[in-house]
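The complex appears here without one of its protein chains, the remainder shown in place.
And now, chain A:
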């Protein structure tokens, strides 16, 4: 099987492209390939991308339904859940949800959404699909490692999924799995086998992430086609590249944390345990620090939220420019702000720990660094707005989701300025204000970026178009649903409602807002149900959608120069060379409102800028 990517993309010259077409077609199409190699153990980046996408969609469905379950509990704490008994079995006791299982639900919802959907599903899908296509490579640097990356993810998925069904329940100490709760089965039953499976699954997940990231980085650095300098890369690639760098540097630290926790749980060490009296016994562990675990966890955990949001930023930049028919405003500032965010994301983790007993001086350093990250984020927002300004906007579904992304990113990002300030975090820490904040900025916004990407690149993935009208309905329902769910959560958070509470009725100070909690639950379940419109559209369109043309959005980037029926190796002939940046939309002097990257300046004398003249000659 041929899996070495073509390292010299311009081997067959442009003039003799006709001859290699036939040869290449025979070589790359593999018509008689067994389905097992073609669809399952495939090394083709496009198939792997689809594998990540479908698995991610499966996980999103699971994670979303878990949230619907606990929203039922929060909206109607007095209501009977007896009707869920066929599904949840012994977790329903006398018509009530078991409080420990409630914690398991929120834990698994968080774990699944952050890691399995928004990291693997988002980055895995689009980095895999777009990196070779947009930089002009025949495949990833190592197709084999890429395949391993997916199958490690699959294995980790199977383990995590199976933990949902074991008798003692899945991990239940929050997605941040703070010890000692996560270390001691005496403390909560989810910290038994459920937590073991969580840790094993996470370790495999990290392996998958590292295999993927190393591949993305080396592919972007080494396999760019002729002329594709780093400053001609689409912003999608920049964001995937930096995301991979963040992943490579931060996931190993989570691995260390996981490993040390495994030691504490199974081999009697005391990295995170000290002075504990539980279940009628004093434990012998001494000298460990639970705060150390938090440092290790958030050293990944904070870059992780940027790992989630940066690919969405890249996708949105690309989609906004294409459908506004305008160059992205401030291309270099966009790269600069991505670099700034990447750098700063490593030195802000302490803002999750202001009130954990961490030295207050350290806290004040993290205040400064955290609020600094607002600057590149603001720059990005203004640049997106400037991209829309005086554009000629086509509201494709991808464009709608991109505009929705900007709106949600702003709405959720701004409250980060409150939470990043230690003084204000004293009151807001672990309240619903935090929940509202990160669900808007990294939950909903990243999800919207993912939807934008799916709607935009679906024609390239499956050769057919998604139904636009269903897309509109999906967008408006989801957009309204996201705001209706998360805006009221701010109110509840300002009122001090703590997160991870099974019910608030025990406290006088939290006895209000049961109406608002019900409202949130209705909105959240509505938004979840709206996703079935998308699911139907997705699977229906794969087989029955309108056939796509080669470049349906009239876009500039290289993937749109490939044929609709995309074979292994991506381009049947030579890989096109690149001459210009990817954002020559509506360039003055040009008849068409877009000039693809592979069109040389010599062919567009009328539209060349003065500084482009030398390149034209």
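In this text, a contact is a pair of C-beta atoms (placed from the backbone, for glycine too) under 8 Å apart; a residue touches a chain by one contact, two chains touch by 3 or more; residues count from 1.
We adopt the following convention: contacts and distances are computed from a predicted model.
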Its UniProt record identifies the chain omitted here, from "Carbon-monoxide dehydrogenase small subunit", "cytochrome-c oxidase", "Sulfate transport system permease protein CysW" or "Heme-binding domain-containing protein", as "cytochrome-c oxidase"
From the list A:331, A:448, A:560 or A:579, pick the residue that touches the absent chain. A:331
Where the complex has a chain not shown, which of A:221, A:343 or A:393 is the residue touching it? A:393
Hey, which of A:357, A:563 or A:605 is the one touching the hidden chain? A:357
Looking beyond the chains shown, say which of A:61, A:291 or A:522 touches the absent one. A:291
